[in-house]
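Take this structure first; my questions come after.
Note that one protein chain is taken out, while the other chains of the complex remain in position.
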Amino acid sequence: MLKNRSLRFKLSAFILTGTILVAAVLVSYYYSVSRRLILESARKNARHLTMETVNSIENVFRSAAKIPENLAYVLETGMSDEKGLYRLMETVVKNNSEVFGSSIAFEPGAFFPGQDRFSPYFFKDGDRIVQSNLDDPGYNYHLQDWYQIPKELNLPVWSEPYFDEGGGNIIMATYSVPFRWLNDGMNKNKFRGILTIDISLVWLKQVFEGLSIYDNGYGFLLSQSGKYLVHPDPDNIMNASIFDIAELHQDEKIRELGRKMVRGQTGFVNIIEPVTGREVYLCFAPFPSSGYSMGIVIPAKELFADLSHLNRSVAMIGVLGLLALFGVISLISGRITKPIRRLSEATSQIGQGDFNAVLPVIDSHDEIGQLMRSFQKMQTALAEYIENLKVATAAKEKIEGELRIAHDIQMGIIPKTFPPFPDRNDVDIYGILESAKAVGGDLYDFFLLDEDHLGAAIGDVSGKGIPASLFMAVTRTLLRAKSMNMKDISPGKIVTSMDTDLCTENDAGMFVTFFFIILNLKTGELEYCNAGHNPPFILDETGEITALDTVHGFPLGVMEAEPYQTGKVKIRPGARIVLYTDGVTEAENEARELFEEERLLVTLKKMKDIKDPKEITLSIKSAVKGFTLEAEQSDDLTMLVITYLGRNFNQE
Amino acid sequence: MEIKSYQENNAIVIEIIGHLDTVTAPEYEKKMTEMMKGDSKIFIADCTQLDYISSSGLRVLLMTLKNIKNKGGKFILFGMQESVFEVFKICRFDNLFSIVPDKHEALKRLAD
Partner (left out) sequence: MSLKTKQNLFIPIVWVCSCILLTIKSVAADKPLTLVLHWVPQAQFAGYYVALEKEIYLKYGLDIKIKAGGPNVSVNDCVTSGSAEFGTYFLLNATKLVAQGVPLVNIAQLSRRSALILVAKKSSGIFKPEDMNGRKIGIYQEEFSDIPLAFIKNNNLNVNIIPIATGIHIFLHGGTDVTNVMWYNEYHTILNCGYNADELSTFYMSDYGFNVPEDGIYCLRSTYDAYPEVCERFVEATMEGWLYAFQHSSEALDIVIKEMKAVHIPANLAHQQWMLARMQDIILPDGGYEFSTFLSEETYEMTGRILLKNASIGKLPAYDQFYIPVGKYAEK
């Protein structure tokens, strides 16, 4: 994916990715640590605020509780006068601003013997203190919670808060203190009645409203049974309990929280507020005297608002920083890669053949500078090389031109019409000369000296190219001239004469190996002369092979020496004379092995019954090609095969 | 082909290594021409590593022989492989050149 992107892009991408990763790790670490610290501090603050609130409320409850407790003490230590009792109660209600009302409820017959119920009640009505009695027949106070619970428990008890219809429909709570007979011998220590004070709880709401808990945090208060006494939702107050809310939202966690709270536990928990669905932290603690429990709710969002704000700022700075970084990286990488880009443009120009394209000038000594200098060197070298190549190509073309000329000369002077003597049936000839690329100086030739004598020659000029082909042309011309103009000819004489001419003015040291025969077509007598040439083979009519292996002297043109002798053999009709140059025996395969005489002989043995010189020639050629295969032909491949049929043979 | 040369006594020994054929002959010729420019008249060709010689090769050796003889010097070949010697024999060059079996023989021939 990145493969096709520019260096500048890749550099920017890698650096930015790395930076983002590092930044992300840093920020998330910072965030989690900060979050923990904030949470810890929030927990402490919430705990502190909760305890402060609990203490201030507890003070009120405790001081209110003292009143009936003291009163009970007074009662137990001997107060039995009705008037005195009323005075005492009126004073209590009058002198304690937090007390709304107070009653003393007696057990049946415990004040006036025989009277089932006796319960004077004093309460405030505006500025007045009103006295009444709770002995209404429809209101059996002996069965009321405020009476029954402390009686059964034998303990002072704060009641569940209640709406007091008589007291202006405000929330109240009653503190009930049991008292007993003390100084009566018969009833000693027996339960005598309940002393109560009623206090308004309206102020609790104000206390909680006064709490400053972030923007939307709040405090709430639960009664002993989990009922909401203070809560932001007025519908819940004195109506629903925390368990009702849990049930309506099927929230077990809230129910568990409620259970902890009504059991007087203390804690700090992270919950989802069921009504709003917000995540909040909740700190809760009980009121030991009343059994109420309070909670402080802190919305997590607000708790971490500063952190979130900071996070946003950090993110913003991060983004801006990354943008700036991106800009800088782009700029730097642009500057770094600019020479590379220019170099790339220049090299692509060079690639298209413009070797004089101007390379950008770099004076830096960094890798880019080095690269640029290397490229400059390369450019120079390349230009030089191309110049050389041009010269070499021209030279090569010249050589190739020469070779073509040489080839033309060579091919122009050898007879190529087969069969050469279609009206003769005593002899058949076939020859090939396949030039190598470098053009050797091979030649062959044949001609009738007279009606009965066939002259034939094969030769190989040392050297290649035009000099060799010209030398060959000269050799051939001399051969024809000497053969035609001499009397009493023999191969030896002709060859000796040719050698004399060729040695003259031969400064180039060129020479030609040469084999010349004269065949008497009537008798089968074969005269020959070998001037340093490969000995030809005679494949006689029975298939037997003999080599004409007498060498009569140096190749022609080497030096004038003893006259060349003439060898003589006689062949029978059906014999085949195979003349060849070293292009056959020294044909090389890819393993640099030579074809050698042995392989030629093997091939010839297979030709036992074949008279057609063309077939023999081509068979040898294909044997050679089959040997060399793909190897380049290094020398001319020249063969001349003469099949002597003879007159008798033909008549048979 | 590779050609190495060194001085031994008053002779220059030329090691001809590899093929001496149409392709390599010009290079040989060039090197020989260089060496011939010096004062040395006596050359010994070490043919022990000469694997193949073609007619072009023969020609350049012949030229060397002629040039040395024109200078009045001597040219001796030694250590020729059988296949190479065959070629020499075919064109009777074995009669033309001084060919000895080894370097010791060549130096001895010079001393004569």
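Order as written gives the chain letters A and B; numbering starts at 1 within each chain.
Heads up, the rule we're going with is that contacts are C-beta pairs under 8 Å (C-beta built on N, C-alpha and C of every residue); 3 or more make two chains touch, one makes a residue touch a chain.
Nothing here was measured: the structure is a model prediction, and the numbers come from that model.
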| item | value |
| --- | --- |
| Omitted chain's touching partners, listed by label | A |
| Touching residue (missing chain; options A:D244, A:E525 or A:D612) | A:D244 |
| Contact residue for the chain not shown (choose from A:Q148, A:N216 or A:N589) | A:Q148 |
| Hidden partner chain, residues of chain A it touches | 138, 140, 143-145, 148-149, 151-153, 157, 159-160, 224-226, 238-241, 243-245, 247-248, 255, 258-259, 262-263 |
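By our rule, only the chains that are shown with their structure count from here on.
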| item | value |
| --- | --- |
| Length of the line joining the C-alpha centres of chain A and chain B, rounded to whole Å | 67 |
| Residues on chain A engaged by chain B in the complex (per definition of touch) | 438, 440-441, 460-464, 508-511, 513, 531-535, 551, 553-555, 558-559, 582, 586, 594, 634-635 |
| Contacting residues of chain B [partner chain A, same complex] | 21-23, 25, 52, 54-56, 58-60, 62-63, 66, 83, 87, 89-93, 95-96 |
